[in-house]
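The complex is shown incomplete by one protein chain, all other protein chains being positioned as in the whole.
Presenting chain A:
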Amino acid sequence: MGEDGESTKINHSFLRDYVTEADVISTVEFNQTGDLLATGDKGGRVVIFQRETESKGESEELGESGEYNVYSTFQSHEPDFDYLKSLEIEEKINKIRWLPQQNAAHFLLSTNDKTIKLWKVSERDKRPEGYNLKDEEGRIKDISTVTSLRVPVLKPTDLMVEVRPRRVFANGHTYHVNSISVNSDGETYLSADDLRINMWHLDITDRSFNIVDIKPANMEDLTEVITAAEFHPQHCHLFVYSSSKGTLRLCDMRESALCDRHSKIFEEPEDPGNRSFFSEIISSVSDVKFSHSGRYLLTRDYLTVKVWDLHMEKGPVETYQVHEYLRSRLCSLYENDCIFDKFECVWNSTDSVIMTGAYNSFFRMFDRETGRGVTLEAWRESSKPRAVLRTRRVYTGGRRRRGDVGVDSLDFTKKILHMAWHPAENIIAIAATNNLYIFQDRVKPENQCEET
């Protein structure tokens, strides 16, 4: 990245993204069935997509799955102002998590830096007609004109999706909320900021229970922050949180009320050969996810994704290089702050494939059984709807193939930070700045894509 090249790139992207800054997608999440897909953006909006049900007879033979179309859009958070510190509070949605469905309505939690909100998404496709005392427009009828009684009936109307805030969990965090996670008990959830983790009851908004606090007595002694946290998918008493020093701490809430002391700590000893001034920064874990089985943990640090076995604390069981070619460019990436980018990582439904994002609109998938990784691209110009995704490659030496991208040509402003994998099928949602890409694996082995 040459000096001038970089500043023109910055200038260019600044101008281009200026208008759509608020549209930058900041989180993506499928619900438990995969029928709904929620995205949050920097402008505080949430857009929910719904999968169309397969209905068309003629397309069934092709094995067409439904497409995702916009279901509802609402403004979740507004920009706020902290008067005490004279600082703005961004309305950017940091995380969305769906609650398990219990009735016809859907519930999701969305959070910005400070406030978590519970939203109820419900449909209305019928309305009562035939009131006795009111006419069709709602005006009160003249009683004398009522000659007979009738029972109002429900008539179908156009589908209306209503989204209402049901709970607002405010004032729980001094620092920026980076994670929320719904507990398997269906009643509680945790929210984590840089220094503390709180547990809330979904029905109680004026109180939360602090379960982890790593704030030192003297802020000058602060050297480590919490970067992500998640409840175990099956055990409601277990949760994990990751730190900026690359450690994972598994905590058992049965042990004590305040889980400052971990039950298990997962840490990989540092490789002395690769030591540099950036070692700590690149070891900072940006995302942690339990596997669906609950047996493994997936973590993402700057250059790798790692799979950890909960039974083995001394190191990961698998390590995959996402973009090792960046190791020699860490200084530049430190200079332009890219080294602080927080990439997410996801499991597929069977825990056999893991996926994470990279730069230049690339994202990577790793097959755990073979250990092989593939690079794919989420970029409008190279993917037309229904087109097959072809694999990409970053040229790092050896024989250069056509289509290989050189490391210096990578666009570091195009980062794939947020993504989600359908809970049951091979459908992935990739957020690329302000575009959402949904890729589906058809019955045929090719991957096709649709763009929203």
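By definition in this document, a contact is a pair of C-beta atoms (placed from the backbone, for glycine too) under 8 Å apart; a residue touches a chain by one contact, two chains touch by 3 or more; residues count from 1.
Quick note on the criterion: contacts and distances are computed from a predicted model.
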item: The complex's invisible chain, by UniProt name, from "Septin-type G domain-containing protein", "Signal recognition particle 9 kDa protein", "Cell division cycle-associated protein 4 isoform X1" or "Transcription factor bHLH family"; value: "Cell division cycle-associated protein 4 isoform X1"
item: Residue among A:R124, A:R164, A:R207 or A:R275 that touches the chain left out of view; value: A:R275
item: Listed residues A:E137, A:D158 or A:E220, member touching the removed chain; value: A:E220
item: Residue among A:E78, A:D185 or A:E335 that touches the chain left out of view; value: A:E335
item: Residues in chain A touching the chain absent from view; value: 3, 6-7, 10-11, 14, 17-18, 21, 85-90, 113, 174-176, 194-195, 218-225, 227, 244, 272-273, 275-278, 280-281, 284, 327-332, 334-337, 340
